[in-house]
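Could you have a look at this structure, given as structure tokens, before my questions?
Every protein chain of the complex appears in place save one, which is left out.
Letters are used for the chains, namely A, B and C, taken in the order the chains are written, and counting of residues starts over at 1 for each.
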């Protein structure tokens, strides 16, 4: 069993990591840390995990970084960069779930998040979108686990841009997320009575996932890409659906798009292509590491409408992180990862 | 007290009509009909309304049409057209909540819904979008109450098209609806365990509200309009949010759009313009006859992002129907209509 | 129009008071106060109420107490007692929605809530359970608006204890509440992701509403009463259902219980008795001032099972407060109060 640890394990992505790592056949979860819960048993933070008999350690003492071979850093951005650097300095591997290593250009990072204390690592970090960058991930010691919105958008669009089937201009992304994306912090926005029976947009034309999406689409298109990105909050815990409007180049329609996806993802067990009448539903991927995508044509307006679904905490965060671990360790990509949704 | 009736009162729009009409200061609800519940008390269908001591009558016997001066027809399309014709034949007024009189061109109607048995009435029917067609509604004896999606889309867009602030081409509408829009029929789609914790698109590029939206936008723009329209189902009972992507003509930005709305709706108490930082939330209008709209700019892509919210059963159906009644009867527009949301 | 005010209007009971008072035909809402929102428009706190053009004033300046004839105090307990005393000192009437005046015995109050600064007012305060104490309320200048759980329990039980139909010993109350009962404060308990898809008991055998229930049941039974009371949190915004287990005296069954209720509540329009097959559902009273009750027999165990439903924010708090106002002002009890639920 290989030893792994989670730095910053008291949030929702931490809980989801623990759920999957606890059953993973090749790892042993040796260390969990939390500033808030240091010294307390895991059950104080997550009563449903009390039987695991784990105890939080503090975030400050870097000696814990010696106790495992690979760490997941699930800290807020800015805090994550230092932890990652400290872990790498001990010769260990890091999968960072924050935004700290997702943007390759320090100037872009700093425009959105403020000063970066480890600019040298930005170049080294591999963007861990497993189905696209799998080969790089296998060689990496620092993986930047993608954001949830970017994951839902990039997986359907990258193959189409690479195949030249869609225009890189004029892409509009209307995305819908469950409330868990806002984290475990108690705020007015996350109050049950404010979020239940409520749908709203937020951070319109200003969400920090926009540059992340644009960088990766730009790499795929081999040119600068600008997108309109509108996130919405839905009255549900988990789940993310992206509705993407784009313009086909030439006469590319549903058939061509589905073929491009099938080609690109022929060796990717976590990608589902909804080829029949049923459209993707966030419930189809709840609790799994899967992404399901579909396309429809609006010929009258010369647009393609692409829909993709993921579980924002799983494929959009923690299970994709475990998928990255599987790749980094040279294991089978699917090891220990849930494929079948918890439904209903 | 003026006598009114509801034909087809056992569905959700019927229940919502009854809720409002029961407290309306100038009407007396004399007749409610239902094929399924004929002869049974209202409480058998809606236990929370049992105290009103109303009894359903059948839909077939047209003699009931003599018992009131104005009828709301809340029947499925096709069934509504005959009922409306029968009521008009008795010299009474009709507000039809179905799709049967919303499209002025019989050919367009028939392409989407099949044969129309009363094509002559299509010309006469007034499209009851109160804030836009109020003058015509005051003179009408047959009002076609707008669909829920069209209401949420037309109210923000019509003033902008009339003012020439936005392009009539390239409009993309990403709309989100609560489950009540699907009606009271029990189906797999409306099953709690399928709809809860689930977001999905449906009828992509094929929803019947598209021609209704396009006809009314075309009137405002004075030219043919084609839109991309994607409805989604949200895990909540009531509420509708439309996110609309369009291109400004010239340099029109947030300020110009908000001014155009304020001008156009200066005498419209049910329209709210969210001019500050807070974006519209479906919870802000729950149970009310209001529509709240806001706009944001994505200058990098030269797009405006418009957001509007209504309660699909209220402003999107039953309370707008009562607003139409108020206009047809020459009463104050706001009479008996809820303005304050039930929140939380 | 009579002038009224709300002290502490920024919480959920405040919002619900405003919803009802804004449409009430005989009052004008002149003053709303809030410590947190002092100086800010109502729309900053409740965007859906922005159109009312009200501005919060601070809680500290007692001069506002001169600006209306009757005040609702919707402050936390302890804070409410001083405000109430200040308002009374100005010769105005008070309806207090906190727990501060609900218990007549200072010792009992202080055992549960700590020192009481206005013990003399405890004697004067009338317990505002309108259907039971209506006559006293009409004469009162200080009304203690009942707690939500007590309202749901006392309305069905008091007539049965008074009629001697049930034993005053061995009563078990299993109560279920929506999350809004916890208030607008953002906590882990009220976080959407913790409350959604979750049911839990809380404050088992220790909830502060227990002495309130016991005092009022004791008055009805004319002897000391002890109950087992277990509150539960349900994944919904509003709504409260009490399932009450008690022992019939003699052979009293469903028929006798329903008759006792009909007798006792013959002049009470807000009480519904579910006499048929349909059991009360919290959805039957959502947004209304009603309480619906039903009874079933478990003869094998010699128990009666009583079920009652209210809306915890409406009949359990704010609309009952308005009902108290109607009584105190000598108006018709039902004035301005919603009877028909917002359904679905």
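By definition in this document, contacts are C-beta pairs under 8 Å (C-beta built on N, C-alpha and C of every residue); 3 or more make two chains touch, one makes a residue touch a chain.
Please read all numbers here as calculations on a predicted model, not as lab measurements.
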{"item": "Option from B:135, B:191, B:255 or B:299 whose C-beta touches the chain left out", "value": "B:191"}
{"item": "Option touching the unshown chain, where C:193, C:219, C:257 or C:291 are the choices", "value": "C:193"}
{"item": "Chain C residues that touch the omitted chain in the full complex", "value": "170, 172, 174, 176, 178, 193-194, 196-202, 204-205, 226-228, 230, 232, 234-239, 241, 243, 245, 279-283, 286, 296-298, 300-301, 303, 305, 307, 309, 344"}
{"item": "Chain B residues that touch the omitted chain in the full complex", "value": "12, 179-180, 184, 186-188, 190-197, 235-237"}
{"item": "Residues in chain A touching the chain absent from view", "value": "12, 15, 18-19, 22-23, 43, 46-52, 180, 197, 237-238, 269, 272, 274, 276, 278, 280-281, 283-288, 290, 292, 313, 338-344"}
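Simple rule for what comes next: only the chains that are shown with their structure count from here on.
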{"item": "Interface residue identity across copies chain A, chain C - same or different by half", "value": "same"}
{"item": "Centre-of-Cα separation between chain C and chain B, whole angstrom", "value": "36"}
{"item": "Distance between chain centroids, defined by C-alpha means - chain A, chain C (Å)", "value": "46"}
{"item": "Chain C, residues touching no fewer than two other chains", "value": "12, 180, 196-197, 237"}
